[in-house]
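Heads up, one of the protein chains got dropped from this complex, but the rest are sitting where they should.
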Amino acid sequence: MMGYALRRLAGAIPTMFVIITLAFFMMRAAPGGPFDSERRLPPEIEQNLKAAYDLDKPLVRQYAIYLGKAARGDFGPSFKNKDFTVAQLIATGLPVSARLGLWAMALALLIGTTLGILAALRQNRWQDYSVMSVAMLGITIPTFVTAPLLTLAFGIYGITLFGQEFSLPVGGWNNGAWRNMVLPVTVLALPQIAIISRLMRGAMVEVLRANYIRTARAKGLPATQIVLSHALRAAALPLVSYMGPALAAVLTGSLVVEQIFGLPGIGRYFVQGALNRDYTLVMGVVICYAGLIITLNFLADMIYGILDPRVRLK
Amino acid sequence: MSALLEIANLNVHFATPDGDVHAVKNASLTIQESECLGVVGESGSGKSQLFLAAFGLLAGNGRATGSVQYRGAEILDAPTARLNTLRGSAVTMIFQDPLTSLTPHMRIGRQIMEGLMRHRHVPREAAYSRAREMLDYVRIPESARRMRQYPHELSGGMRQRVMIAMATITGPDLIIADEPTTALDVTVQAQILEILRALKNDRKTAIALVSHDMGVIAGLADRVQVMRHGEIVESGAVDDVFYAPRHDYTRMLLDSIPKAGETPAPVTAVGAPLLTVDDLQVSFPVKDVGSFGGLFGKTRSLRAVDGISFTLHQGETLGVVGESGCGKSTLARAVLQLLPKSGGRVVWLGRDLDAATQNDIRKLREDFQIVFQDPLASLDPRMPVGVSIAEPLKALEPHLPGDTVRQRVRAMMQRVGLDAAWINRYPHELSGGQNQRVGLARAMIVGPKMLVCDEAVSALDVSIQAQIVALIRDLQAETGLALIFISHDLSVVRRLSHRVMVLYLGRVVEMAPSDALYAGPRHPYTRALLSAVLSPDPRLERQRKRELLAGDLPSPLDPRAQLTFLKSRLDQPDYRPRLIEEAPGHFVAEHD
Partner (left out) sequence: MSVPDIAIAMPEPRGRSLWVDARRRLLRNRAAMAGIIILAAIVLLALLAPLLSPFAYDEVNYDLISCAPGWWPVEAACSAPGHIFGTDAIGRDIFVRVLYGARVSLAVGLVATVVSLVIGVLYGATAGYLGGHIDGLMMRVVDVLYSLPFIFFVIILMVVFDRNFILLFVAIGAVEWLTMARIVRGQTLSIKQKEFIEAAKAAGVGPLGIITRHVIPNVVGPVMVYVTLTVPTVILTESFLSFLGLGIQEPLTSWGVLISDGADQMETAPWMLLFPALFMAVTLFCFNFVGDGLRDTMDPKDR
């Protein structure tokens, strides 16, 4: 197991490297520096400012300096929000996005796997068809459509539950109050619920056709034991492999969700930074995202190794 | 004594995209306590589906009607809860492919204990010791260590023993063994059948033995049912069915099997030497999981072929026999230049092939061709068979006009017994035997001097095997072909071969003229191999004493594996047993 973990870790490091390099050179290759949109500055002041931002050094040296600083968590000052460093901005935004993302993933996993297993166990019957149709909806309707729809339904018009008028706030973070989280988390989770339920159903159907399930049935084991002990673990494997891409999708989705609901997460910073050409901010956020995804991929690989003995005992 | 299992008028239907398939037609049979019922039939006979249906294990699109009674109680279409009191408890099953039939992510011990704990309510510690006892009973060494292992860490034979242990631990009245030895090597098969025999004799367990192999049935069964296309065509006591078959189909089945003592008449006289292979070696690099779990593992060398030499003459058939991992297929491919070799020489018609360029070798392909084991896999599913047959002709004689090619394809198809009108058919529209004829046609169309048959009949039904073997003999007689016939099935090899070469882990352990080898094998491995061959002769099988090999085949990666039969030299781990000519033309590797 140790060797397997080390091998996987060894793969993560070049990935981070590639990301940082790509981000850096793309940003530097872009037309327009950080001072372009402002008035023309006198040459000496421009020289000084450039020196302060290390922009007067050769490109490769800038890269090395950046790497060094990044390793210590210093991503430099934000080009646009001159009062803050990128690291500070990320520190304020990351907890918001992290809570949002984690809740969305948890919800997606819980509901998605349950629906998927249900559909697989009732294959080709009405439960299967209805789950798969709803899943299809979840995949094809973009988040920026479901968001306003749900906002209208639950936020503005409200619903009547048990005779009580019930409405959710349509925006704002409100320090993470749970009522404000309901809509954004749901919207973010919906596409992943759809994908995970389809994935789980497919995997489960495949596993239930296997010979060893037939053996388990021949041993007279009850259905619950067969599903839980024999089938589930094998069916979970494709799901575990999907965890990395799932997180990437949730992070992508958060760009939209934070925009629509006005949540102060790093997704919003990213979009603003991209539109404003705030290069350091954008790069810092990208590196942050990449780090999250790589970490999750690593964890997923570990879980995969635990679930499938053939992989670690090769 | 009332019957244990009584099946009456069982019909099984499958709803498939191509229509309804009637897999089992009105089948009726009974099994008494402690008796072994053999159910024999070729592929598509419905023999497996019969028992799967009886115990509610059919696939989703299957439906069964009729009556199945266990100890007088009707169980067909019984609710799952009731079936579960029976399945895994009084009635257990063993399946054909132990690798896919065991749960890959669950330890062996737990899989064996599961049934016991569930059905007999035995607490965990007691179940654990019972499971270890069972592992000892089926002769798996180091039972404690095995209990904690996973199925993929065990060899095929060991996995099947685990399945038997799993099936026996609850003390069942009836074990249904569905092709229990089909996926196993011949020597391992012999060991497994011994265990089944012990179960029958010592524990008085009734067994339903389903197999396509008449030899397997002959040794164990008390009564036999013969099935064909879903129907039971003959049933009776084993001696009656084997010695006095009444149905034509049974007779045909029995006739197709080469019997022990049947001497083939190899058809042609042997001519000039065509092929000389000298100390051929083929190695593959294998990543060894070293320290740090594979991060710093070394790359070891798997010696698939470890110094094999022989000569092949025109018109001669060399039979090559051995079990899995002996290197016979690798040998064939290396000789045919389909695989790179690591050492030794291959000389064709006096010409050392090392000196030949890729282009030369391509042109030489007209001289040597190959027929593969799996007829369906060796044909491109998207090409009509006529195009597949024409391919070598088009590649090696590109100047031929299209009409001539087509004519020759049609002629070849007729020669191998195919209807020339099928020239546009696709492989999935033909049966296994027909596809193999296509493979033969493709190999023969360029008029080769040598043909390699790599397990060419192993994937076919027994009746078809006989036809294809006869066809090969005819072709050889007609064209004076030299033949290298590779098989794990000794009885089939005997029908065709002038000389036989026995391989073990990449080396020759015995090579002799066919008669001499079968009449008087000298190497212990050859003797074990021959002893493991089953014949469809119940009286013979019941009396025979087997020379069993202990344990499984060692791993080819283990460098001391070569000294399995020469344990006196274990102190020299790199020593290779030499080939000694103990009688004219009869070579035997050194052994204790």
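Letters A and B mark the chains in the order given here, with residues in each chain numbered from 1 onward.
By definition in this document, a residue touches a chain if its C-beta (ideal position, glycine included) is under 8 Å from a C-beta of that chain, and two chains touch if they have at least 3 such contacts.
Since we're looking at a predicted model, the values are computed, not measured.
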Under the definition given at the start, what are the shown partners of the omitted chain? A, B
Looking at the whole complex, which of A:L94, A:I111, A:L237 or A:V271 touches the chain that is not displayed? A:V271
Taking the entire complex into account, which one of B:E74, B:D279 or B:E429 touches the absent chain? B:E429
Absent-chain interface as seen on chain A, which is shown: 11-12, 14-15, 18-19, 22-23, 26-27, 29-31, 136-137, 139-142, 144-145, 147-149, 152, 156, 244-245, 248, 251-252, 255-256, 259, 270-271, 274-275, 277, 282, 286, 289-290, 293-294, 297
Taking the full complex into account, what residues of chain B touch the chain not shown? 17, 333, 336, 338, 362-363, 365-366, 369-370, 372-374, 377-385, 388, 391-392, 395-396, 404, 407-408, 410-411, 414, 420-426, 428-429, 439, 442, 447
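Simple rule for what comes next: only the chains that are shown with their structure count from here on.
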How far is the middle of chain A from the middle of chain B, if each middle is the mean of its Cα atoms, in Å? 51
What does chain B use to touch chain A in their complex? 55-57, 59-60, 80-81, 83-89, 92-93, 95, 97, 100-106, 114-115, 118-119, 150, 152-153, 163, 166, 289, 291-295
Name, in rising order, each residue of chain A that touches chain B in their complex. 1-7, 10, 123, 209-212, 214-223, 225, 229-230, 233-234, 307-310, 312-314
